[in-house]
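Presenting chain A:
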Amino acid sequence: MTATADSREDTFPKLIVSNARIRPHRTAFRHKDLGIWQSWTWAEVHHIVRAYAVGLLDLGLTRGGRIAVIGHNRPRLYWTIMAAQWIGATPIPVYADSVADEMAYVLAHAEVTHAAVQDQEQVDKLLSVASRLPQLEHILYDEVRGLRDYDHHRLHSIETVIQGGSEQLRSPARQAALQAELEKGKGSDLAVILYTSGTTGRPKGVMLTFESVIAAAEIGCNFDKLNETDEIIAYLPIAWVGDHIFSYAQAILSGLCVNCPESPETIADDRREVGATYIFAPPRVFESMLTLTMVRMEDASALKKRMFTFFIDHATKVGERILNGDVQVGWWDRAIWHLGNVLVYAPLRNRYGMTRLKVGYTAGEAIGPEIFRFYRSIGVNLKQLYGQTEASVYITMQPDGEIHADTVGKPAPRVEIRIAENGEVLYRSPGVFLGYYKDDEKTAETKTPDGFVHSGDAGFFDAAGHLKIIDRANDVGRLQDGSLFPPKYIENKLKFYPNVKEVVCFGSERDYVGCFINIDLVAVSSWAERTGVTYASYQELAGHPLVYDMIERHVDEVNRSLAGEPRMGGAQIKRFLILHKELDADDGELTRTQKVRRGFIAERYADLIQALYDGSQEKMVTTEITFEDGRKGTISARVKIRDMTLHSVESGPALREAAE
Partner candidate 1 sequence: MDILYKAFVEPFLFMSEAPDLLLQTLWEGLVSGVLYALIALGFVLIFKASGVFNFAQGIMVVFAALTLVGLYEKGVPALLALLLTAGVMLLLAIAVERIVLRPLVNQPDIILFMATFGLTYFLVGLGELVFGGSPKEMIADALYLPQGTTELTLLGGPVRFQHLDIAAAVIASIIIAALAVFFSRTRIGRALRAVADSHKAALSVGISLNQIWVIVWFAAGIVALVAGIMWGARSGVSFSLQIIALKALPVLILGGFTSVPGAIIGGLIVGVGEKVGEFYWGPLVGGGIDTWLAYVIALLFLLYRPQGLFGERIIERI
Partner candidate 2 sequence: MLYREAGQFKTTYFSDMAVFRLREDRTGLAVVVVAAYGLAFVGTDFLLQAVLIPFLVFSLAAIGLNILTGYAGQLSLGTGAFMGVGAYSCYKLMTAFPDVNVIIWILVSGLFSAAVGALFGLPSLRIKGFYLAVATLAAQFFLQWCFIRVPWLVNYNVSGALDAPLRTVFSIPVVGATATSQARYIVVLTLVIALTWLASNLVRGRIGRMWIAVRDMDLAAELIGIRPLQTKLLAFAVSSYYCGVAGALMVFLWYGGAEYDVFNINQSFFILFMVIIGGLGSLIGSFFGAALIFIMPILLGIILPALLVPFGLSIGAETIEHLRFMIVGALIIFFLIVEPHGLARLWQIGKQKLLVWPFPY
C-alpha cells in the first residue's frame, strides 16, 4: 500500500495514532541494545509517545515551546520528537558531535527550554555551557550510565518521565486533555526546526511545517513505493534533514521500521544484520565502503584477487545495463554477470548489508561516477537525488531506468524548477520551508515572492531533461584570463580517487588554478604498507615524495580530462600541495556534514595559498589544532609544492556560461 496522508491526519502524532490503529503489531522501531534488537510495535510506540507527551507537559513543555534533541539515533530521541509534536512544541534536533560552543549557539538561538539528550557526554556538554543557556530548564537523558550521582533537580531520565506520564494517563481527564492537544495540531503548524551548518557563517534554523514535511515524505514514499514491510537503518545525524525525512517522516507515513544501531562504531555490523531495504547516505559512506573493499581485497589470495578483478571488470562493462533493463546485453555477458553474481556481487552486497535493498539514495554532494557505477554494476539499485533542507530534501530524483552518474535526475513529483540568468537553480514545491528562524532578512533573500527558493547551486538541464549541478553558484569563478573556474567540479574529479580525501581549489581572479590536497589515510597507509613506505605520522606520510608522485599522477589525469572538455580546459591545476593535517570539523575547516569551508580555509592557510602563487617550492607553516577533548595544540610542517605540466586545450567553442 502506498502511503497517502488522510486529510485528517495532517500531523505526525495523528499519523502515529492511525499507525497504531492500522498496523498495531508491525514493528516500528528496533534498537540494537544488550545484544539483541529490542523491538517496539506501532501500538507500543503510540502508547509510549502518549505517556511521554504527558510527561513533557508536566515538565512544563507546552504548545509553542521548544525542545532540543541531542544524540545519536535512538528510539527514545525519535519518540521525543513525536511527543513534543503531540503537544505542539517544536523539536530541534542538534548534531550529537557538535562541540559545546556550537551547541550553545544553537540552543540559545532557538531559546530552548528543554533538552532531551542521549547520555552523560551530552549532559556534561550542556552543563558546561549552562551559563549561556539561562532559559534551559530541564535536561532529559536516555542512558543513565554515570549520571546516577548528578543533581537530579533539573535532570530526568526519559524512562521515568514516560513512566510518570503513563501513570498520569490513568486519569480520564488527562487522557482527554491529551486528545485535545492532538486535535489542536494542524498541518500548517511548525513541525521542526532544522539547523543547517551552512558552509559559511553561523547555522540557520530552517522552519518546516507538518504540511511540507509530510508532503516531502509523500513524494519519496510514492516514488519508490515504500510500505510497512520496509526497513531503514537510522545512523545519520538526526539533525540532518535527510535523516529527518527518511527515518522519521517517511517511517511514520508509510509505517516502515526504523532500526537504530548499537553505536557509531558497530554501524558496519549492524547494517549487515539489519539488511535494510531502503537506505539513504551521503557519498562518503559509499566511498569509504568501496575503499575498504579494495583495501581488503589487496590482502586476499592471488587467485581470489584475480577472480574479483575479472568479475568486477565484467560488471563495469555490462552490470549497469543489466540493472537498467537494457535488452541489448548478450546472453553470454548476462551469463557471466550471473556467475559473477554468485561468486562476487551477491556476497559483496551481503557484506554491505544490501542483500534486501530495494533502493538506495545518495545525496548531499556529488558522488564519483566510478563509485556510483560500481554499486549499480554489482546490482545495487543506487540512485542520486538532489535536495536541500529548505526543500525538505526533494528537488530532483532519478527515475528507474534513467540513471546517469553525472546528473541528479529529473524534477521530483510536484517540484517546479527554474534556472536563473546566472545559472542558479530555483525550485518551488509543497515541501519548501516556512523561513529561517529569527532571520527574516535571510528568508527574504532566499525565497522569491512567488514562492521559489534560491538553491545557491549552479546547474543546467541536459538534453534528456536531467539536472546537472556544477557548483555553488557563488563559487563558480573566473581566472584572470577569463576562463571558467568551477572549483567543486575540479575538486570532485580529484576526490574520486580513493587516495584523495579532500581537495580545495583556488583560482578565482588568479593566474592559474592551484590546490590543497588531503590524502585518505586508510587508502594511502594501505598503499604504503604494500609498497614498503614507512612513516611515523600522518604528517610524514603526507609529505612523502612517493606519495607526492602518486598524487601527481592523479592530478595529471584530472588535467587531461579537463583539457578534453572545452569549457574547462583553462581550469587545469598548475600547482598543488598536500596538506600536512587532515581537515577537521573540530578545527572549523569542515562543516559537521564534512563539507569543506572554503573561506575559512583560505584565511587559515593564507601563507600556503601565497606560496602556491609566488612560485616557491616549499613553505614552513605552523597550524593550531583542536584535540578531541577540546584542548588546543600546534603542529608545524614544511609543505612542498609541485608544478604540473598542463595539457594542451583542444580547440573548441569559446568559453561559455556553464549553466544554460
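As a convention for this text, a residue touches a chain if its C-beta (ideal position, glycine included) is under 8 Å from a C-beta of that chain, and two chains touch if they have at least 3 such contacts; residues count from 1.
A word on the picks: all candidates are chains of the complex that A comes from, given by their letters.
Since we're looking at a predicted model, the values are computed, not measured.
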Spot the contact partner of chain A in this complex among 1 or 2. 2
Of all residues in chain A, those that touch candidate 2 in their complex: 30, 35-39, 231, 272-275, 293, 296-297, 299-301, 304, 307-308, 342-344, 346-356
